[in-house]
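Of the protein chains in this complex, all but one are displayed in their positions.
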Amino acid sequence: MNNSLGKLFTITSFGESHGTGIGVVIDGCPAGLPVTPDEIQQELEKRKSLHNILSTPRHEEDKVEILSGIFNGFTTGAPVCLMVKNKDVDSSPYEDTRYTARPGHADYTAYLKYGGFNDYRGGGRFSGRITAAFVMAGAIAGKLLALKGTEVLAHTIEIGGITAKPKGIKVIKQNIGNNPVRCGDKLAAEKMLKAVEAARKNGDSLGGVVECIALNMPAGLGEPVFDTLEGDIGKALFAIPAVKGVEFGAGFAAARLRGSENNDPIINEDGEIVTATNNAGGILGGISNGMPLIVRAAFKPTPSIPADQNTVSLKTGKNLKISVKGRHDACIVPRAVVVVKSMVAVTLCDFALRAGIIPGVIK
Amino acid sequence: MNNSLGKLFTITSFGESHGTGIGVVIDGCPAGLPVTPDEIQQELEKRKSLHNILSTPRHEEDKVEILSGIFNGFTTGAPVCLMVKNKDVDSSPYEDTRYTARPGHADYTAYLKYGGFNDYRGGGRFSGRITAAFVMAGAIAGKLLALKGTEVLAHTIEIGGITAKPKGIKVIKQNIGNNPVRCGDKLAAEKMLKAVEAARKNGDSLGGVVECIALNMPAGLGEPVFDTLEGDIGKALFAIPAVKGVEFGAGFAAARLRGSENNDPIINEDGEIVTATNNAGGILGGISNGMPLIVRAAFKPTPSIPADQNTVSLKTGKNLKISVKGRHDACIVPRAVVVVKSMVAVTLCDFALRAGIIPGVIK
Amino acid sequence: MNNSLGKLFTITSFGESHGTGIGVVIDGCPAGLPVTPDEIQQELEKRKSLHNILSTPRHEEDKVEILSGIFNGFTTGAPVCLMVKNKDVDSSPYEDTRYTARPGHADYTAYLKYGGFNDYRGGGRFSGRITAAFVMAGAIAGKLLALKGTEVLAHTIEIGGITAKPKGIKVIKQNIGNNPVRCGDKLAAEKMLKAVEAARKNGDSLGGVVECIALNMPAGLGEPVFDTLEGDIGKALFAIPAVKGVEFGAGFAAARLRGSENNDPIINEDGEIVTATNNAGGILGGISNGMPLIVRAAFKPTPSIPADQNTVSLKTGKNLKISVKGRHDACIVPRAVVVVKSMVAVTLCDFALRAGIIPGVIK
Partner (left out) sequence: MNNSLGKLFTITSFGESHGTGIGVVIDGCPAGLPVTPDEIQQELEKRKSLHNILSTPRHEEDKVEILSGIFNGFTTGAPVCLMVKNKDVDSSPYEDTRYTARPGHADYTAYLKYGGFNDYRGGGRFSGRITAAFVMAGAIAGKLLALKGTEVLAHTIEIGGITAKPKGIKVIKQNIGNNPVRCGDKLAAEKMLKAVEAARKNGDSLGGVVECIALNMPAGLGEPVFDTLEGDIGKALFAIPAVKGVEFGAGFAAARLRGSENNDPIINEDGEIVTATNNAGGILGGISNGMPLIVRAAFKPTPSIPADQNTVSLKTGKNLKISVKGRHDACIVPRAVVVVKSMVAVTLCDFALRAGIIPGVIK
């Protein structure tokens, strides 16, 4: 039961899948930042499901409402509360399966922890839908970082075992918006899309990996020993449902490199201190070194699948079979791309405020 | 500059590699826990370097001193301050290389962030030596968890690309203490040791992976959406120097599984709710489900290597070559095993207090 | 820019005087607490201005909306978001005086701190109106405390120098609801009311003192050395606009007593450990001793007065005269009574959760 994140740039999340809506309070946002509802909406649109992208007509949903903190188009220094209302949804199907724990979901742990009082409709507080709040906060954070020239981007690098080929930043940026899986490699994107479609037809689902890159990073962000860049970004990413792994730079592959291979040589390049390689992912000693920050998050496959699965009744404890019906995403990775970007942006923003790089008033 | 971790069980770390010593203040420890210096010392011994293990005579060092919070053999409810003094070391070699940033180390980022005032001797605050404080805190945390039957163990599963074969818990437990690399697979342990020796001879270093398992986990630990088990354990592990990746259960491999493969079937086994597999690593929705908690941390290879490397002078910015001399661990993974265990224990202890599973007074 | 309070029972406040509304997110509320909108509304009604109480017809306003965290009449363990919408108010008068700092108000400090971006309409974020959020949170906290038999009550003990005579708890309880100034002493209440009316007629305003008493206090609440009962309650009360002093038990008067007078003798009364007097206000060493908790908050007189006052222009810095128009409360003390009670309840609730006295799930 802790729904706040960040020390100086603090987001507080509230809302459930089938309740009134999903919201976020952003506390510590400097005054004087120009913000329009459209800018937030644009980010929310990137969280649309593949389903909606591929089908028409487009569902009008997740429209941002500004409840506080923005006045005459600028942040005021007061907490910014943003909300998207839930559409009227039919929650009745959830009544039947209320006490049937869906494997891979939080049904069992939530039932235990909250004594059965948790809102079970659509996963309630454990629904991926709460990430809409993360994205709204990320929209504000991204604008703050942009003031200092820092750009955060994310892209799909793996779905169902299909991996994107490494591409230059320019190509990645071009491709992300041009394919529904938000992959920087066009050919891989096509294969990923087919794999997702095939999985859906087979009543199955896929996972994948999202990579996030922050360009033009200020050096000196991070507050070790405990509030390291890796630690706080990692924590923020693990708050996204389905993330089971996080790595920076060479990550798990670094464990297989020799020191002579993994160490990034430091060089003075026309007066700028850079590293020849970036196995560190832009972080040394928990602090940014000015190179691009690189982080990857592993997503497990969507647990909601129509196939018959073994489970138990939360009420009686008896063994049961369950088949999860409904239009679930066969792969949530493409939708998660903007969520990963948002959580990284929110965390960097907190560090930039702590380091005094973003001031208390934007002028 | 944040050196405290945990909400109710809070550890505050202080000290540097070549200063007076390394210490930790443990705040929020319940009163009434019996603690002897020997119990803490025993854990500290597991952090001895391979170097010391393989050579004789054994160096008498890292002797715990209890500065507060323990009275008549029991914790009092007051903050527990523990410290190990640094041995008299010759810091003069560090004067020569004071302004030469060692690649893969925090020299450059620390210099930038602290304006050159950071203690540079032996890495100062960024030395792996500060993990002695983590281990002392872990010793206390482990005792608290044991009261509820929870046992935290860790073992090396990979060094320099050599992987341990999966073994049963019983075998792992037997083997960890019987080989200097603290691996559960005896055969792999021998190969790992050889690989480390070979790397050292070649003036190089190796990384690896440590796995931590918590047995007899209480269900219901974790405070989503932000203080998830994964998030807080991940953050704690990223505070260990050299950790670049963290994953839970199937982790990054889960990204390549189908939902039908990755979902853990839930079954009632003689009245106990368990899962048939444990790809979730004992965590669903950020909350423990009672299955063993499984987490892995990837360590990059030791950055201190004698080979010539490109770098710059922090003073002049000019390009230089550096060769890092001294008796550095060619692989810190074996020493890190107890550190990983400690950080997991510290985090679980915090969650157990938050969930009310460990009471404020031990009776 | 910090709008969250509490460690385990955490309230996050948002909203402005003339924006969409005033809201609060209550995080850490145990699951299973039955809550109806009426119960919250009842508390909000106690914050009505004297103005409204004395005049008819009653203004329909400050109607609570539950945005999250309550499902089927019970808290779910998820964050509870509560909001009252602002009525459509004419903010145009504030345009004229936008740059004229009202003496005794936060206009000047807010302008400085937020670079002029703060919402100045009706005081914006610094309006007493934000205490509606405190009251909504207090309604929930009060219900939680009641589960353990703890009752928090508050009453006016002084207005404009007129002091209430000490009365027994029973009499105080009876009288609070029976007079518009919420005073436990009926005769004093009449004088206070007259004094407020007289001040209003003279274009002036009055301050006063509110006392809060928590009955049936559990012993052992408080987390010294820094999170003392006095410290955290004090901090919570200083968040109420216009509070300039806080004291516990004998308070400032204790400074004039001798040790032999001020020490409360401890006695065993039919098996219960009590003190013969309660100069400590129920707190020793920052921890509750089971006696009634007693705290008083001093409120300065309402700064909004029609009399001409010297001030400066925030824009030009030039000296000006200002007369604050509008229907302001000539004394906010009667409205503040429920606010004081709420903040004490919120703080005690946090401590009760920290001490494990209120469980994570209400059964």
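Worth a mention:
Letters A, B and C mark the chains as written, and numbering starts fresh at 1 in each.
Keep this in mind: contacts are C-beta pairs under 8 Å (C-beta built on N, C-alpha and C of every residue); 3 or more make two chains touch, one makes a residue touch a chain.
The model shown is predicted, which means the values in this text are computed figures rather than measured ones.
With respect to the full assembly, the chain omitted from this view is in touch with A, B, C.
When the whole complex is considered, the residue among C:132, C:164, C:181 or C:280 that touches the unshown chain is C:280. Looking at C:28, C:69, C:249 or C:334, the residue that reaches the missing chain in the full complex is C:249. Contact residues of subunit A toward the unshown chain are 7-8, 354-356, 359-360.
Contacts to the hidden chain, counted on subunit B, fall at residues 1-4, 8, 10, 12-16, 19-21, 23, 25, 27-29, 31-32, 66-69, 71, 74-81, 83, 110, 113-115, 117-119, 124-125, 360-363. The chain not shown here touches subunit C at positions 1-5, 7, 13, 101, 103-106, 108-110, 112-113, 125-126, 130, 158, 160-161, 199, 203-209, 219-220, 222-228, 230-232, 234-239, 241, 243-252, 254-268, 271, 273, 275-276, 279-281, 284-289, 298-305, 307, 309-312, 317-319, 355.
Following the convention adopted for this analysis, only the chains that are shown with their structure count from here on.
Relative to the centroid of every protein C-alpha atom shown, the closest chain centre, again from C-alpha atoms, is found for A. Centre-to-centre separation of subunit B and subunit C, using mean CA positions: 46 Å. Look at where the CA atoms of subunit A average out and do the same for subunit C: the two points lie 39 Å apart. For subunit B, residues that reach two or more other chains under the stated contact definition are 7.
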